[in-house]
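Remarks on the structure that follows.
Every protein chain except one is present and positioned as in the full complex.
Lettered A and B in written order, each chain numbered from 1.
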């Protein structure tokens, strides 16, 4: 079922000669900048924004390179290149993040231009994965496959990727700027926790229209984005986004970096005044210059490969009988798949959260295996999710069991998607220079403790999100149970928040009480879950019980004497 | 954990109530990294420019292992940091700062979890601990 991904990759934009020329020029530019830095012509202060715009951080142990996976889509060939980079330039693994990027933790500055050149060889880059610019545009991991989708957001995600690439006006914003886009009524992109969240649906004339949310974010000031514009026509999408970002660039605070995100500006002005400024800018723009003509959109769409969805008539039946015959497989299908728009297909989620493992970490060998499986089972197409998992989008139902057998044999068949074990965790103090506490060991202990799949299924949907500091890379505010690492005089403590959500029922978790020492945190969470199991009504998930009863019912469990 | 008599060792620098400074904003070293007691001892650390690896100021040059580090009395460490920042090889490293040591440890061991992870590697990957080599770079 493999396709020629070199010409028309399924699910993403096919680069042409011009795009490749651009990437190689960009690599040459960075090589020259590294040269100036090493020669001492650029100070660290001056070099830092340049390397950040190429995804290169200086972390705790070494440089860290963050490679973009635009709208979460990549091909088997690209995954193999990442495996090669992990083996050659790093320590045999990479880390998938919640923003659909992959990070390498042990990179040398001197190797970076070569690595970027290799990435460019498979049409990948690290452009704008950091810095105060428009970052990698994120997207629904089931885009173009989900049964519940109204339109495929990836075409517009690609247009936004291109538009924001080395944008002359918006590369030195007050602070980073994150855009997410979805085409489903079920929010799987945390649209209202982004600087701009776009939710697309078909408009009256058949062209897409967009609901625009602005000023959401996590970090030290978690704020739910406000609805700025209803049904924005496609042709005005770029003009309107330019207007929003211009207002931000002109008025966003630059005196205090903790108040520099657009969310603070929107809150300070109030949504009405902010909208007035955007509308005023929009009104005086030379709109013809920015018009997104249907022909432009269709030109980009034509460069997306389309999977040839052809399944035997009895594919669904075969899956049913496979499930009846194998209880373990049946469980995995229940937890790790998502309904496809085609009745003979299904989307499979590969959990990168093995029991007791490091959330989001994949070894080079696993990358190669995922690439092979993508070629065999899903048109060479791979998606990375904002939950740090991997999705094979279009798997024929009658072949799902074969796929599962291969995954299971390689330790990639953990049936825990959406359950206790599916923990989001940032790198934390083990890797991150900004961290207060370690996130990963807490995630490991929790997922080991709740490894029993029956127990996990009994507990039901539960999102546990862990951040190692207030920057909230692990989305702790958006977790049903959020865990935030804090530093008390050089020792690690953890603060718990309850009731957050990044989905349609979006909410910011509330702090339940004083932070706990590291060695008490996992026990406290176990007691929290036990309390829920006692208090829940029939059919209630943790979040439902919490919302019905409030924090008070859970507080005693957390602070009970050990 | 938690048993140490912290009140007997007031920090000279303010405690990090505002949290860490994200990259890309300022090259100033995060105050958390550089805080230390009035008394006690410290070592000096940085990351090497070319490969980013953690290094420790040794009697000669910078070493990849903390056991080779030169130990300074806290009264002398500020001056030593200043000197390191203007030394001939200062351009080969970035982000020079001092690290408070644990007075109760037998080997050279930083006091904070963060600096222990820097010195001995990520706790989730014992296999990546810096390798003890006899020579100094």
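Convention: a contact is a pair of C-beta atoms (placed from the backbone, for glycine too) under 8 Å apart; a residue touches a chain by one contact, two chains touch by 3 or more.
The rule we apply is simple: contacts and distances are computed from a predicted model.
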| item | value |
| --- | --- |
| Per UniProt, the name of the complex member that is left out, chosen from "Acyl-CoA dehydrogenase", "Ferredoxin", "Amino acid ABC transporter permease" or "Oxidoreductase" | "Oxidoreductase" |
| Partners of the unshown chain among those that are drawn | A |
| Which of A:91, A:254 or A:489 contacts the chain that the document leaves out | A:254 |
| Absent-chain contact - pick from A:167, A:201, A:488 or A:555 | A:167 |
| Selected residue (touches chain absent from view) among A:82, A:146 or A:159 | A:159 |
| Subunit A residues touching the omitted chain (full complex) | 16, 18, 21-22, 25-26, 28-29, 32-33, 36, 41, 46, 49-50, 132, 159, 162-173, 238, 246, 249-250, 254, 284-286, 289-290, 296, 299-300, 303 |
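Operating definition for what follows: only the chains that are shown with their structure count from here on.
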| item | value |
| --- | --- |
| Complex contacts: residues of subunit B adjacent to subunit A | 1-2, 6, 11, 15-16, 18-25, 27, 30, 32, 47, 49-54, 91, 94-95, 111-114, 117-118, 121-125, 128 |
| Partner subunit B, residues of subunit A touching it in the complex | 37-38, 40, 44-45, 48-49, 52, 57-63, 91, 106-110, 130-132, 220, 257-258, 358, 429-431, 433-438, 440-441, 444, 469-471, 487, 489-492, 517-519 |
